[in-house]
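Here the complex is missing a single protein chain, while all its other protein chains stay put.
Order of writing sets the chain letters: A and B. Residues in each chain are counted from 1.
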Amino acid sequence: MTSELTIARSIGRNVLQARGSDALADWFRRLWRGALPLLWGLVFPAIVLPIWFAGTYWGWLPQQILPTPSEVWSTLLDMLRSGELKMHTTISLLRVVYGFAAGTAVGLALGAAMGLSRRVDDYVRPLFTAIAQVPALAWIPLAMLFLGIGETLKIVVIAKAAFVPVVMNTSAGIRNVPLEFAEVGDTFKFSAWQKLRLVVLPGAIPSIFTGLRYGLTHAWIALVSVELVASSEGLGYLLVWGRQMFWLDTVLVAMIVIGLVGFATDKLLAKIEQHLQRWRIHGA
Amino acid sequence: MALDGISPEARLPTGFLRGLALPLGLLTLWELSSHSGLFNQQFLPPLEKVASTAWREWTNGELLSDLIVSLRRDLTGFAIGTGIGIAVGLALGLSRTFDKIFTRWFNGLKQIALLAWIPLISIWFGFDEAAKIVFVALAAAIPVILNIVEGIRLTSQKSIEVGEVFKFNRRQVIVLIYLPSALPSILTGVHLALIYSWLATIGAEYFMAAGPGIGGLVIAGRERFEMDLVLLGIVVLGVVGFALDRLASWLEHRLVPWRRP
Partner (left out) sequence: MSGHLDVQHVSKRFQVDGKPIEALSDISLSIQPGEFVSIVGPSGCGKSTLLRLLAGLDRGFEGNILHDGKPIVGTSLDRGIVFQEPRLFPWATVRHNIGLGLQNAPIGRTQKEEMIEAHVRLVGLQGFERAYPHQLSGGMAQRAAIARGLVNRPQILLLDEPFGALDAMTRGKMQIELQQIWAHEKITMVLVTHDVDEAVFLGDRVIVLAPRPGRISRIFEVTTRRPRQRTDDDLIHVRNEILLALEAQEPKPSPLARSTGDLIERPAA
């Protein structure tokens, strides 16, 4: 492969030299450099896909365990076209959004209280640590008893999952704002509210966002758990259904969508974080 | 910073007492509600019932055997996952080629919520021990890989330059500079792997059903509507998770003493 690239490069170079065009060569070089990572990224599928095709063609594994790539593709298209995928995705996404919002709201408030007041921290931390040790998954049976299997259950479980990292990172972030900055506020007679608004919160934002991003990751995991257990629609339900019917293509489609939507939501948070933190040293 | 200005010395005994307030309050509330007759005692068993169930399960050996089964799965999966994770992590971190080919795909795959892999794994590996261990290994490998790559990436350029000055060959650069520099991150990754593999063990037992284990205990309790079993399972789960976390922290502290706790 390397030799072909070299040949292509030298041909290109010769062509451009013949034309004597410098700007074009420059543009070509930049295009090449931009495309290179993409080409590297294709190496893996370039190896795997042919093997996959060959495997299904020659029936190395039963069809239930390994559907053909074309089957997966057509299932994906079918589900898209019928609107099925959109419905399940929307339901799951909304659950994550509501649960994340609820868990984050409570988490930020509690985390702030714990960070600002040693007293509150003393009262709350042991209980909080105990709750944090038990994953959202294990809370499901307990929660089901009190909440049934409706939407509330799902939102609550997702909220709990998001809540834990938000509280931990918010309280740590607030506590870690250096005392020196508060003193500066003192010299300008900042009230406690001003100190909070102008010194503590801006200083704690990096940690708070770390908490939010972990919270989102955990919220997605909780969503999948709760939909695997107790749901009749949503991406998790697709997983269960696909597995029960041994439709691996459905399972794969659901997994891919979960990955993509999870990625998109994380990227969104990252963008917001970046916008709020223009003051940070690049790369830090 | 804490704004309420309580001196650290005064906090110690009062802090401890305060910490007890809420848990004790909740337990009292629980106890009272359970005996009040307002709730079905099967759904809200009184604490003494939970305690007696715990005692019963302990003395008849059930609890212990469940615990051992779960822990064995956990540690097997953890060991395999960590081993693979270290290998992959080192490859991704140290080899530019490996990095260029695989990193994007790894980042993409890691976006898929961990539990979403269970159906796939259960189709490929069935529902028995192998499947559970595969899942636990997967859960362990991910944080190990992420942290090793990060640790290698953070190796100071200055240290590498020193290696250049002394004409280190590739092997020396890796062994004498990159690895020691990445060691704290590797340990962090292993610590996280220990935590996540325990959670994955419970998850695997929960969703891949059937068989002994703490997860199995919780399921059995739920199916038989015996809340005390469910609660017992949850408590044991939390305690083991906590213990593993503490153990990992202690080990980390011993192996990397120069780090601030």
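We adopt the following convention: a residue touches a chain if its C-beta (ideal position, glycine included) is under 8 Å from a C-beta of that chain, and two chains touch if they have at least 3 such contacts.
The shown structure was predicted, so the numbers you read here are calculated from the model rather than taken from an experiment.
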Visible chains that the absent chain touches, using the contact criterion stated earlier: A
Per the touch definition above, residue among A:Phe190, A:Phe246 or A:Phe263 touching the missing chain: A:Phe190
Among A:Pro67, A:Pro165, A:Gly203 or A:Gly262, residue touching the chain not depicted: A:Gly203
Residues from subunit A at the interface with the omitted partner, ascending: 180-181, 183-184, 186-190, 194, 198-199, 202-203, 205, 277-281
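Definition applied: only the chains that are shown with their structure count from here on.
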Interchain centroid distance [CA atoms averaged], subunit A/subunit B, Å: 19
Touching residues (chain side subunit B, partner subunit A) in the complex: 1-4, 6, 11, 14-15, 18-23, 26, 43, 100-102, 104-105, 108-109, 111-120, 122-124, 199, 202-203, 206-207, 218-219, 221-222, 227, 230-231, 233-234, 237-239, 241-242, 245
Parts of subunit A lying in touch with subunit B, wherever the complex brings them together: 37, 40-41, 43-45, 64-65, 115-119, 121-127, 129-130, 133-135, 137-139, 141-142, 144-145, 174-175, 177-179, 182, 192, 195-196, 200, 217, 220-221, 223-225, 228-229, 235-236, 239-240, 242-243, 246, 248, 251-252, 254-256, 258-260, 262-263, 266
